[in-house]
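Data first, discussion second: the structure below is written as structure tokens.
Complex shown without one protein chain; remaining protein chains in place.
For chain A:
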């Protein structure tokens, strides 16, 4: 090897696609904001309303039966083995029965695929659908992990609007205009993240019919299933599975308040078997065979968890969320320069619009979040990352006193930074 030859020293290189993809993640964006916090300076404890994780609050603690089920699973020593890629049968069956309670066509064990959380479910379905030239329809605003994962695949992303003045309903004309013969699917999040809205039966039916017209499948992200507390009931998209095939993503994380557990599922509602015929089911199985699994010990506990958690736990959580949503919504009305056009009726979030021109020295939503974190130790999520610049996403999954404190701090901040004429 002659010295005269210019040789690179090392053969490994960084993966630029990863740099681009990771910039979209909530964790990455929150990291930057959190680094701005200066607790000693402000003397205020941190209030984190940037993510949907109320597990730290005692009022939101998961019931003891859940922990008991896990411990029993561990002590049995029956679940220390590798799981099959699609998940162990008793857990798949328990999830199938659970979801079937609200569906006209009952799901079988084979319709359920277990994943390491809903984020993993997103990874799987996008990987299965991705091929060069294909495009997928995402809502704007969206849950940014979709963009992160799509960025990391050959899929082209097209955004349809959710209309703030119409309770964040889907702009169906927009959907039809965006789709072409390379469109493979449309993603819906219901109850909505980040908007906190809940779709009506009629609207969901129209979406299913539109999907059928376009020849695409519906990816129904129902991570916040049943977490509704307004006028509208929760309806699973699978109810319309005979109109267009529905791939539902869900997890234990939100309803059971165990976000760190990373146990989720993909459930297919496809009575006519289109997903089987088109090879989607085989691809789901294959993809799961070569990617991460939820621990077998958690899978082993799932039948017991689903069976033994009382309805009163769920209704209590919804009651807490309703109170919290009220506190937030009413509180925001008293704050200048921010507006919440649609009272949240589900999930754990509200989208709040900022009146940027009314601020003296706040240039956009990211600047708002950074300064708010620094001056008030209050964290909210910049809407730009979700697709709507100059909005912020605020979680209300917190105890009442904490929320009231957050409202006070935000009000003080807005007053302080308002233009003075």
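Here is the rule we use: a contact is a pair of C-beta atoms (placed from the backbone, for glycine too) under 8 Å apart; a residue touches a chain by one contact, two chains touch by 3 or more; residues count from 1.
Note that contacts and distances are computed from a predicted model.
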| item | value |
| --- | --- |
| Missing subunit (named according to UniProt) among the choices "Aminotransferase, class I/classII", "Two-component response regulator", "alanine transaminase" or "Auxin-responsive protein" | "Aminotransferase, class I/classII" |
| Given A:37, A:96, A:145 or A:338, the one touching the chain that is not displayed | A:145 |
| Listed residues A:261, A:349, A:368 or A:413, member touching the removed chain | A:261 |
| Hidden partner chain, touching residue among A:49, A:70 or A:228 | A:70 |
| Option from A:215, A:233, A:271 or A:336 whose C-beta touches the chain left out | A:215 |
| Touching residues (missing chain, whole complex) on chain A | 7-15, 18-19, 21-22, 25, 27-28, 51, 53, 55-56, 61-62, 67, 70-71, 74-75, 77-85, 115-117, 119-120, 123, 127-131, 134, 145, 148-149, 152, 181-185, 213-217, 245, 257-263, 274, 278-283, 285-287, 289-298 |
